[in-house]
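Sharing a structure below in C-alpha cells format, with a few things to ask.
Of the protein chains in this complex, one is absent; all others appear in place.
Here is chain A:
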Amino acid sequence: MSKDPIILEDRKSFVLLNEKKQNNTIDCEKDSVSGAVSQRACVYCGARVVLNPVTDAVHLIHGPIGCSSYTWDIRGSLSSDEENYRNSYSTDLQEENIIFGGEKKLEAAIDEIVETLSPKVIFVYATCVVGVIGDDLVGVSKKKSKEHNIKVITVQSSGFAGNKKDGYKAACHALLSLMGEKKKSDEKDFVINYLGDFNLAGEAWIIKKYLKEIGVKTNVVMTGDSTCDQIENAGNSQYNIVQCAGSMTYLAKQMQMKYNIPFEQVSFFGVTDTANSIEKIALLSGDEAIMEKAKALIAREVDKTNAILDQFMKRLRGKKVAIYVGGGFKAISLIKQFRDIGIESVIVGTQTGKKEEYKKIRDLTDEGTIILDDTNPSELEYFIKQTGADILVGGVKERPLAYKLGLAFIDHNHERKHPLCGFVGAVNFIKEVDLTVNSPVWTFINEQGGEGYEQKELYQLERQSL
C-alpha cells in the first residue's frame, strides 16, 4: 500500500490553496469521507449545544446512555439563576426497548421528571437509534404535554440525518415551537433579541452590558442564560441581532417570517468587529440618543483596549496562526481578530463552513493561505509543518495534537474559561495568545527534540510520522 497521499484523493477538492489570481473554489457542505478521521460531530450534537443553555428546561435525551453522558454539562454556559440544564437526563434505552420500542420508557421518564421537578418545559432529544426504531416522539410529547399541562417539545436530532448544522436547525425548530404569539405592545424602547451567544464564560452578559449602556434593551439571548419564559416572549422584539451565524441565521429568518422581525449579522470578537457591531445596532435603532451613547462607549473602550493590546503586540509580532473551528463565521471573525493583533492566518479550516463563508475567507486571507473543509489530524499536521504555524486554534481534539507538535494552542470552543468577546474579551484573547505562544515550555521541545522547527527537515519528517 502506498503511503503517499497525505491528502486523500476524495478529499482533494476540500483543500484549497489561496491563489488570488485563480478563481478556484473549495468543496464543502458534503458528507465526510468514510474512514477519513473527520473531526465532525452529529445532528444531535448540534442541537444539544444550541439548546443546552436554556437554563430552566429539562433536557431529556431519549436514547442509549452514551449520547447523554458525553454531553453532560457540555459547555461552560453560565446562568444567572436556574441551573437545571447542567444535569444529564436520559432514558438509558436497553435492549428490550430497542426491540419493542422505547415510547413506553420515554413516557415513564417524563412522568418521573414531572413527579420530582415540575418543569415548565421538557425538551426531548431524538438520537440515532430512536430514529431507526421509529419511536413516535411527537405523539408522546403531545400526549404528555396535555396530561401534565407543560410543554414537552421534540427535538428531531437523530444523529445520522445530516451533520452538526442540521442539529442547529432542529434546535431552532424547537425554539420556534416554544415561542408564543406576538402581543400588541406600546414599548417605546428599542428592544432586541440577541441570537447565537451561549454565554460561555459569561460572554452574553458582557454584550448585554454594552447594550444597556447605550440604551438598548435585550429581550432574550438565545440561548445563553435564557429561560423558557423569555423565549416564549421572543416574538415581541423589534430586531434580532445574530452573532453565531451558523446556528442562528435560520432562526432569525424564521422569526422574520413569523413575527416580521428583521435581523442583522454582528460579531463581538475583536476590537474592530465589536466597535462596528455596536455602531451598527445603534444605527438600527434610529435613535439619536442611542447613537451618541454608542459613539462615546466605542471611543472610550477602543482607546483603553488598544493601549493594552499594544503592550502585548510587541511580543507577538511575526507569529502565524492555524485556525480550525466549527463554523465559517467564527473562522472569519478569528482571522480579523488575529489581524487586529498583528498575526496572520496561514491555515483556515472549518467543520461545517458554507460556500459564501469560504469565499469570504479566501478574500480575507493572503495568497498562500491553506483553506480546508472537514479536515483531519494528518492534513492539519502536514499543513502546520508546511506553513510553520506557531499557534493552533481549535477544539478539544486539536489541543493535544498542537501540543505534540510543539505548538501553542487557543481553545475557541465550548470549553473556554475566559470570555473572549467584546473589548474585555479582546484583552483576554491577546493575553491568552501571549501566554501560550510565549510560554517557556516550548523552549524545551526545541532544545531536546531539535528536529521540530527546521522547515526543510520537516518536509521529510511528515511522511515518516504518517
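Points worth noting:
Keep this in mind: a residue touches a chain if its C-beta (ideal position, glycine included) is under 8 Å from a C-beta of that chain, and two chains touch if they have at least 3 such contacts; residues count from 1.
In this section, contacts and distances are computed from a predicted model.
Not shown: a single chain whose UniProt protein name, out of "Cytochrome (Ubi)quinol oxidase subunit III", "Nitrogenase molybdenum-iron protein beta chain", "Septum site-determining protein MinD" or "DMSO/TMAO reductase YedYZ molybdopterin-dependent catalytic subunit", is "Nitrogenase molybdenum-iron protein beta chain".
Set against the missing chain, the residues A:Q94, A:S185, A:Q256 or A:Q311 yield one that touches it, A:Q94. Where chain A meets the missing chain, the touching residues are 1-3, 5-6, 8, 10, 31-45, 60, 63-72, 83-84, 86-95, 97-98, 105-109, 111-113, 115-117, 127-129, 131-133, 159-163, 377-378, 381, 396-397, 399-401, 403-406, 445-446, 448-449, 451-452, 461, 465-466.
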